[in-house]
Each structure stands twice: as C-alpha cells, then as structure tokens.
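Note sheet for the following structure.
One protein chain is absent from this view; the other protein chains keep their places.
Read from first to last, the chains carry the letters A, B and C; within each, the first residue is number 1.
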Amino acid sequence: MSPLQTRRPALADGGAAAAADTRVSEQQGFAAWLRERDMQTLAIRGAALVILLYACVAVDGFGTVDNVKSLLQSVALIGIAAVGTAFVTISGNYFMLSVGATTAVSTIVFAKALSLGLPLALVVTLGAGAIAGLVQGAAVGLLNTNPIVTTIAAASLILGVGQIVSGGLTVNADSTSADVLNNTIVDVLPVRVLIFFAVALVAHWVMQKTRFGREVRLTGSNREAAELAGLRVRRVIVLAFVLAATAAALSGALLAAEASQGNLRLGATFDFDVIAAVLVGGVLVTGGRGSIIDAAFGAVFIGMVGNILIVSGQPYELQLVAKGAIVILSIALAALASRRRR
Amino acid sequence: MNIAKLARDNRASLLRIALLLALVLYFSANRAGFLDTGNLFSLMQAFALLGLVAFGLSVTMIAGEFDLSVGAMVAVAGIIAIKAGGSGAAAGLAVAVAFGLGVGILNGLLTVGLGVSSLVVTVGTQIMLTGLAYGLAGGQTVSYENFQVAADVDQVIATIFSPRSLVAIAAGVLVWLLLRCTRLGRDIIATGSSREAAAAAGARTRTAVVVSFAISGTFAALAGALLAFSLLSAAPTTGGDLLLQAVSAAILGGVALAGGIGGMAGVAVGALTLTALNNGLSFIGASDAAISISNGLLLLAVVTISAGGPARLAELVRARIRRPATS
Amino acid sequence: GSSDDSSGSSGGSDGGGAAAVQTSDDVSGKKVILLTVTPQCDYCARATRAFEETAKRAGLVVEKKITNYDAAEQADQVNQAIAQRPDAIAYWPADATASIPSLNRMKAARVPVIVTNSSPGERYSDLFNAFTGPNDTRLGELAAEGLIRGLEEKNGRAEGNIFVVGGQPGSPPAIQRLEGFERTLAERAPGIRIVGNQPGNWDQTQATTAADGLFTANAGKNIVGVYAQADNMAAGVIVSAKRKGLDPRRLVIVGGNCQPEGLRNIRSGEQYSSVLQSPLDDGRLAAEAVVNVLSGRDQEHNDYLPAEVIVRENLATCAEGVG
Partner (left out) sequence: MTVGGENAVVDPSKAAPAGKPLVRASGVTKSYGGVQALVRADLELMGGEIHALLGENGAGKSTLVKVIAGREQADGGELEIAGGHADVSVVYQELTIVPALSVLDNVFLGHPTVKQLMRRRSLRPRARQYLDALGLEHVDLDRPAGELPLAERQLVEIVRATARECRTVILDEPTATLSDVEIERVFAAARRLRDDGCAVVWISHRLKEVFELADKVTVMRNGAHVSTDPASALTTDELVARMIGSRALQERERVARVHASGTGSARVRLERLALPGRFAPLDLELAAGEIVGITGQIGSGADWVTKTVAGLGRDRAGRVVVDGREVAKPGVREALAHGISYVSGDRAKDGVFLDVTVERNISSMVLGEVAPGGVLQRGKERSLGERLGRLMAIDRRRLGSRAGELSGGNQQKVSLAKSIAPGPKLLVLNEPTRGVDVGARAEIYDHLRKLADDGAAVLLFSTDLVEIIEACDRVVTMFRGRVVRTADVEGLDEQAILRDILHPQEEEVAA
C-alpha cells in the first residue's frame, strides 16, 4: 500500500463517524510539511542558509573553521539567554527585561564565588539567578503583575544589589579554576559553544516533549483557557521565569570566566540582543507559538550577519543599518510567504 | 453623580495621584527646597523629554501596538536637527520632525502591511535608526554653535516652565483631544481593545495603527530635536534609557500592554511620578544603589497594586491557611 | 602639553605630594555638589570615591548626583544643583560636547565650577574655573609609544599591520585618544599601518566580538599589534586572539587606563603595555581643585593627570594608581 492510501480518511467509521467533508484535501509530502511549519522560522532558516552560503563564497575569511568557531563563541552567550527568555515569551509574558542586569550581576557573583571552586561557584551563580527568576515569576504568576514592568523593576533591584555587593568595582576572578569553561574540545568545539548547543537542545526537548513544555505553550496561547483546563498555570509561569533567569545567570558565569572578572557592565547590553534573537527566531511575542530552537537560530542568525559585516570591513553604522534591515526583511519575507500559502 | 461612586470608579487613578503626592511629600519633608521653583523647573525640564516620548509611545500601546524605536528616534532626530539646522534651528526642527513622522508612518505601514507584530518591525527600525545616527554623526558627538537657541528653548516661563516643557504639555493635550473627541481616536482605542472585532465592525484599524505610529515617531523626533537644541549637541547614544522609562511611565499611568486602555492624563501622572522620583533621589543625593533600588521598588509596588496584587496576596494566604483545616 | 603629563599631581603653587591639602577653616563646612557618571564603571566608581574622601578630609560637605552617562538627565541635574545653591560644583560631564549650555547656566548663576575627567576643550575655558583629569590626546600618544617600543622589542622594527578596538564611538576619550595615537604613529613610525577599526564600546564582550571580526577580516595581513583604548577591551582582544589560535604574547597588544585587567595581563605577558591614568588621582585632583578655588589659592586652569607608558618594568606605578 502506498503512503498515499494509508492516509486516506476512513469513511467507513460507523454510525457516529466524522462528517465526511470532501472539501478537505489532505495535503501530502512537502505541501503538508510546509503547512505545518511557521513561515517565519522557515524564512529565517532559509535566509540564514542563503547568507551563509553567500558569505562562504564571497566574503574572504568568513568560511574558515576559526571564524565559525569564534562566531559561535560570541553568539553562545546571547544564545543561552535567548533560549531561556523564549520560555517566558512562549508562556505569554513577553520578555524578561532583566536579562542584562541578571547577566551583569551574575558575573560578579561568579567572580566572587570562584574562590570556592568552579562547581560551587556555578551552583551559587545559577542559584542566585534562579532566585531572581523566582521572585519575578511569583509576581507575574501569582500576583498577575505586568511582566514588562515587573522585569524592568527587577532589573533596577538586581543592579542595586549588585552595586551594594561590588561597590561598583570590578571583581577579579581567579580564572584558572574556570579554565575548563574557556577550553576548546579537540580544537574545534569550544566548551561554551557546547554548553550553548546542549542548553538549546535540552530546552527544545523540554518545550516540545514534556508536559511542562506543553503547559507553557497552552498557558501562552490562552491563559484563561489554561486555568479552566486545570493546568498548573502559576507554577508554569514561575518556572518559566526561573529558567530564563537561570539561563541569564549561566551566560553571566561564562562571561565572567572568559573575562576573568565580574563587572556590572559586562553583558549589560544583552536585553535587546536577546529580544531581537527571540523575535527573529519567529517566537510569537504574544505567546503560544514558536520554538526554542528557533530562538537559538535567531541568535546565530543575527550574530552571523554581524560577523559577516565586520569581517568584510564594514563600518559600525552600516553594520547596524544592515542588521536592522535584515530583521525587517526576514519578517517581510515570512509574511509574504505565509500570505502566498493561503 | 455622587462622590463615592466617582471615587470607586476611579480608584486606580486616585491611587496613582496619591502615589505622586506621597513622593512629593516625602521629598519635601526630607529636605527643604524640593518644591522651590528652581527645582520644580528642573523637574519640568525632565518631564519635557520623558513626557513627550511617553505620550507618543502610549498612543501605540493604546492601539495595541508597541514602538521600540522611540529611543533611537530621539537620538537620530537630534542629530538631524543639528545637521539640518545650519540655516536656522526652526529648519532643523522641521526636518527632524518630518523625518520622525515619515519613519513613524513607515513603521505603521510595515506593521499593517505585513500583518506582523510591531515589536518585530520596530526592533528592526530601532537598530537601523541607531546605525543611521552613528552614520550621520560620523562617529562624533555633533554640536551646534548658536548658543542663543539653547537659551531660547530652555528659557524660564512662568517660573517653572520652558518652551520645551510647554510643547510636551501641549502634545499631551492634543492627543487627549484626539482620543476623546475624534472618530480616529475612537478607532485607535477600538483597534487596541480588539483588533478583529473593530475591523469587523468597520473601524479603520489600519489607519488607526499607522496614525498612532506617526504620532509616536513625531513626538520622539520632536523630543530629540528639542533636546539637541537644549544641549547644543547630539550623540548617537542619546536616549538609551528613555524607552524603558517611557514604557514604565505609560504603564504606571494605567496604559495596558494589551491595548485599548489608558489615557494621556494617566500617562502624564506616570511620567511625573518617575520624574519626581528621579529628581527627588538626585535632590537628596541618594547613593547609586539607593537610586536603583527605589526605582525598582516603586515600579514593583505600582505594578502590584494595579494588578490587584495585595488582594490576591491576601487571598493566596487565606487559601494556604484554609487548606490544612479541611483535610 | 608634554610637560603636563609628568608634572606634580596637585598642580599649582604648593605643588606638594598627595596629602598636601590641609583642612583649612576657609573651606570647611562649604557645600560642593559633585555631578558624576555611572557607578557601574570601575574607573568612575574609584574616581568618585577618591573625590569624596579627599573633599571630606578637607572639611567640605559633598553631595552627589549620579547619571548613567545620560547627558539630558545631567542637564536637569545641573539645573537642580544650581537651585540648591552650593558653594561649588564639581562636574564630570556625561558628554563633554553637550556640556556647554550647562556650563553657561552655572556661570550665569555664579557658581564656581571645576570640570573633571572630560574636557569640553580650550575654546570654552572661560566657562569654568578649572579642568582636572586626563589629557586624552596625550594618552593616545603614549599608547602609540608603547606600541612602537613593543614592536621594536619583539620584532626588531616598528612596522606592520595593526588594528584598533575603540571606545564608545563619539565619546571624547575615544576620539581624542585615536587622534593622539594616529598622529604619533604618523610622525614616529610611518611603517605601522592601521588596517581596521571597530568600536568595543568600553565593553569587554563587545571588544571580543569586534576583535573576532578584525582578526578574521585581516587574516591574510599578518597582524602584529592591536591598540585597545582601555585595558578591559584589551582583555577582550586577548580572548579573541586565543580563540583564533594566535598567541597574544607574540603580538603587541597595548591598552590604556591602567585597569585591573591590564595589570594582570601585562604581568602574564599577554598584554604589552598600558597607559597610566589613575582614577584615584583623577578624583583627588578634582577635589583639591575645588579646595583651591574656594580658598582663593592658585589653581592651574588645565590640571592634567600624570600619564606614562606602563610596561612590565613599572607595573608598580600602575598598581598604585588603581589602589
């Protein structure tokens, strides 16, 4: 039997059979696959591929192992934070505007804690991040506060605490104990990139395949319906924020390990990069739709565009203009593609 | 109309005003001179920038959209105003404002034309505008030679106002009138409240969105140009914090992120609250950490109260207490 | 002026050492308002602290207003400061170019003003009583000197391709340092070519990204050195070099500001030189200038921080400067 036949609707389904509506043409193969996808993510991936191929051929020095490696290194930290933030976005709570603050303060916490040894320093840093996320998640999830303002407020509080802890001064870290984070495995895969990939894949799996992930998505799709369906909406939101803040803290730890220091300005600019990555990755801002792996792709995509422009020696302003234009073009492409589909 | 009902219907607004008064009271009790005209002038100057940007941004929010590009617009419009102001500040101002209007319309058209979230569109324009700012300024802070212009835009009027702050106030009043008295204003609110429903009912939802972006672009550009003449210079980095401040002001003022809800009076109170907080903390010479933390706490308090947080908290606590008794 | 960089730290006729200012009755109890920039930058925090300590020791009452490099906010703070009628204002401009209207207002209000750290330039010197702080052009010149010395030491001759990782585009230190740097190279080592320039925005991570691109873009051009306009950015360049499999010790990486990162990397040999610019001196000089102006003592109009090239041999000077 051909695959075509097995997928035919079963018309002989007995008395209460589904209404036989001959108008629904079941699409097969590529068309069906296409219908299942979100056009924006496809457009981004497509555009990424095209740009990638173009750059490899046309931009001198782009296609080298070294460049790809360092490109991924510089994208990894934004990528990790974006993957975390995607949980918050998909849960219907827009963004966590405290990502930058969390990352910055985490560099200080990590640098200070490194004297306790790497494992403990990581535990302390991620734990502190988780607590910051818990507080924000509790406000949003339990008290129904507006997530944008809540996280802006949290950013202020976090930075305030960071200032008290550091007095505004750089905290030097004994980097040798964190060297493993700066290593490169068999000369091609930097540990930081490995961590990024691992975090992205695990988070993606969690979102697609676990009950929790499904609850995040349903909550983001319609919070009221989720509550009526008996989903653990509050817990889901709290946890989404915890994951996002923990991811931001992990970025901070890696940043501090690389910089051998903690400083309130390290990573302080992450917020917008992360938002851009999540949006370009095709995660629906109002929640419900989008996938984690695409947020990661979004980060790589934006990083790649920036890298190409630097490598081809473009001035800073042109880099920005091109980056902005590509963000807009990619969504325009997606919008047009999905219109054609109708 | 009885007063009790009026108070009940406007509980949230009253709370917001009470908060503002409490802040003012706190600072003036803490340190003499907070309400001196000199300091009030400085407060209104800060309002002139934040208020103007917040008014514009909140129109897009009321229309159910969001303009992330206002901060970058302030920067680039300042640079344009100075560059185009060679023959006179008025010309510079006009060019900058026209630019803001144009980009605003473009933001709006892209949003409705592509049928995508304006957050995504304006993330793009925000980055591009910043690039344009760097490009135009040639990596420098550009400066303006005519000192008189700064004295003019910031001259003291009626002891605490200046042309700059009066422009901001006028802009707020204009939008207030637009939302209250015109069909377009009604359509903007309808669009934000429920896009599908409004469109089905025949409201001009696309026009509403485009106009709201035009307003926010224009206001941000106006704010940027006036600021540039006030500082006699403009830099690509200006306005970095402004976006978050303006969002906070709007939300403090009762504008809902989901759209359809909020008005300019509230936004004005929200912007004044933030301005008074920052002005007050600076007035008493608060430490860095204190500034950050009080900003955070204030926002958190307002956002909790406006979500009905205390009541919810009480409810949650009650539920916890009740549970063991029943099992 | 080249003589300023090595002149004594407290300028003026008494020209004494660090603790030269005595508590004198004529200034104690007087109120000075310090308008300063972000507490999140290490240099700024240290300088601000040094100012406060020195001023308090002199008996001044210090009030502080902080902005996060926001020129608009700072202009409002200036209005507020004037309304508070202090005896003097110490003013660290968030953006020196944007400071002219504020300086005008303070002058009109007849408040003595000491500008610190970022100079609005000679043209406006009648708007304030004194400037104290680094001479950024000079800092750029000294960075170039470090580079030349390093290349001579490591390669035998001062030539080859280098690139620059700059500060925030448009900020006076970034512009002036580059000016001094380029001029010195043109005069003294025309064989050194700047083949790339990207901003690192005074931020280590962004410096790393910028250097990543620059190393790649110039892979074929045999880069021999890098000028990063501050040591934390130099640290970013070192990270990037390692990523590319380059040994930073074989490059001549020069930084600036004498930051903790610089200290560490010069000690390990991964960075060749920095330029002395002590935040402690920066803050202290400003406070001393306030005292001088208030007590009617002589005060040099442009009172520059001591600056010198820092290499491994004189690291101690740098360590002292950071405190």
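As a working rule, contacts are C-beta pairs under 8 Å (C-beta built on N, C-alpha and C of every residue); 3 or more make two chains touch, one makes a residue touch a chain.
Model, not experiment: these values are computed from the prediction.
Considering the entire complex, the omitted chain makes contact with A, B.
Which of A:112, A:204 or A:217 touches the hidden chain is settled by the complete complex: it is A:217. Considering the whole complex, the residue from B:10, B:30, B:159 or B:182 that touches the absent chain is B:182. Shown as candidates are A:50, A:65, A:202 or A:225; the residue that touches the absent chain is A:225.
For chain A, the list of residues touching the undisplayed chain reads 9-10, 13, 15-27, 31, 35-36, 209-212, 214-215, 217-218, 221-222, 224-232, 288-289, 341-342. Mapped onto chain B, contacts with the missing chain fall at residues 181-184, 186-187, 189-190, 192-194, 196-203, 260-261, 315, 319, 322-323, 326-327.
Definition applied: only the chains that are shown with their structure count from here on.
The chain with its Cα centroid farthest from the Cα centroid of chain B is C.
Rounded to whole angstrom, the centroid-to-centroid distance between chain A and chain B, based on C-alpha atoms, equals 29 Å.
Between chain A and chain C, the centres computed from C-alpha atoms are 37 Å apart. Annotation for chain C: residues 39, 169 touch two or more other chains. Touching two or more other chains at once are residues 134, 139, 288-289, 291 of chain B. Considering their complex, residues 60-62, 64, 66-67, 69-71, 73-74, 77, 104, 159, 163, 167-170, 172, 190, 255, 258-261, 263-269, 306-307, 309-313, 316 of chain A touch chain C. Within the complex formed with chain A, the residues of chain C that make contact are 39-42, 44-46, 169, 196, 198-199, 201-206, 208-210, 212-217, 219-220, 232, 235-236, 239-240, 243-245, 259-261, 264. Residues 33, 36-39, 41-43, 45-46, 49, 134, 137, 139-143, 147, 150-151, 154, 227, 230-233, 235-238, 240-241, 278-279, 282-283, 285, 287-289, 291 of chain B are the ones that touch chain C when the two sit in their complex.
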